[in-house]
Each structure stands twice: as C-alpha cells, then as structure tokens.
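The structure that follows is given in the form of structure tokens.
Removed from the display is one protein chain of the complex; every other protein chain stays in position.
Up next is chain A:
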Amino acid sequence: MTPSTIEIVPTADDRRIARLAAAAIVLTVAEAAIPLPLPGVKPGLANIVTLIVLARWGWRDAVWVALLRVFAGSLLLGQLFAPGFFLSLAGSLASLATLGLAMHLPRRWFGPVSLSVFAAFAHIGGQLVLARLWLVPHDGVFYLVPVFALAATVFGLVNGLVAAKLMQGPVSGTN
C-alpha cells in the first residue's frame, strides 16, 4: 500500500480538546434522554464542561470544545442540519461570544455562576433571534421569553455551581 503523503500528528492540545469535547458530547447525549416539557428548554449540562475549559485553558479551547460538541452531539442524535441543530449552533455562538467578554470580569467578584448565567441568557437570546428570523417569523415566539429566561436563570445557576464545585477539587484526568 502506498504510504499516505499526509500525516496528521495530533498535538497534546488536540488530544486534550478531543478528550474534553468527548466529555461534553456524553453529557449532551445523556441529556437528550431527559423528558422536558418545552422544546428549547434544556439543562445544557455540556456547558459545565465549556465553563471549566474556559476557566482552565481559555477562550480558544472553550470555542473548540463547544463547537465540536454541537456538531458531534447532533450527529449522534441524528439532528445534524435539522432546525434544532441550527438553533443549538446559534445559541452556542452567542454564548461563546458573551463568555469571551464576560471572562474579563474580575474573578474575585464574578465566579463560574455569573459566567454560566450570562452564557445561558446569551444562548436563549441567540436561539430566539434565529427562531424569529427563520423558523417562526412572527413576534409570537417572544411570548415564551419569560419561560426561557426563568429556565436560563435556574439552569445557569445549577451548571455554574456544578462547574465551580468541580474546579474546587484537584485536577484529574486532564493533562
């Protein structure tokens, strides 16, 4: 067999990102099994991983992990390029942009919970804008804003607390 002329050597960075993205994908798939009353309201457990990556390795890695999670997660769930995938992508992009700004807040005062709540609100914001422009071109979608906002507050708090808790302990399984 002719030896391949292209050889991709994964760096330590690549391996770490792949490992963290895998953790996020597992959470996405596990979460899909939870029955939820409203489409669009999800705990977003994978964001716990994004928050930890952001705090430990910075924004670039967080973007990689989050976007790999969106693509691979929807591929596994059979949702790739379905409306739900684009909503998820829009939400992720919005929350990554917000995290990029919010991470510069003073760490002493604003912990993972703040970042998580900001990201959750940006996520519903991005989703709603896309939904309004493309899927439901009617102001009726905004009728659900209070429900989404409450969900973002609650799940943002919970995810942020879990991320903060996990970062309290010693680093393990990541090099």
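Throughout what follows, a contact is a pair of C-beta atoms (placed from the backbone, for glycine too) under 8 Å apart; a residue touches a chain by one contact, two chains touch by 3 or more; residues count from 1.
The criterion applied here is as follows: contacts and distances are computed from a predicted model.
J.: Write down which listed name, "4-hydroxybenzoyl-CoA reductase subunit gamma", "Imidazole glycerol phosphate synthase subunit HisH", "ABC transporter permease" or "NusG domain II-containing protein", is the UniProt protein name of the chain that is not shown.
T.: Of the names offered in "4-hydroxybenzoyl-CoA reductase subunit gamma", "Imidazole glycerol phosphate synthase subunit HisH", "ABC transporter permease" or "NusG domain II-containing protein", the absent chain's UniProt record gives "NusG domain II-containing protein".
J.: Of the residues A:Gly44, A:Gly73 or A:Gly156, I need the one that contacts the missing chain.
T.: Considering the complete complex, A:Gly156 is the one touching the chain left out.
J.: Please identify, in ascending order, the residues of chain A that touch the omitted chain?
T.: 105-106, 108-114, 117-118, 121, 142-143, 145-146, 149-150, 152-153, 156-157, 160-161, 164-165, 168
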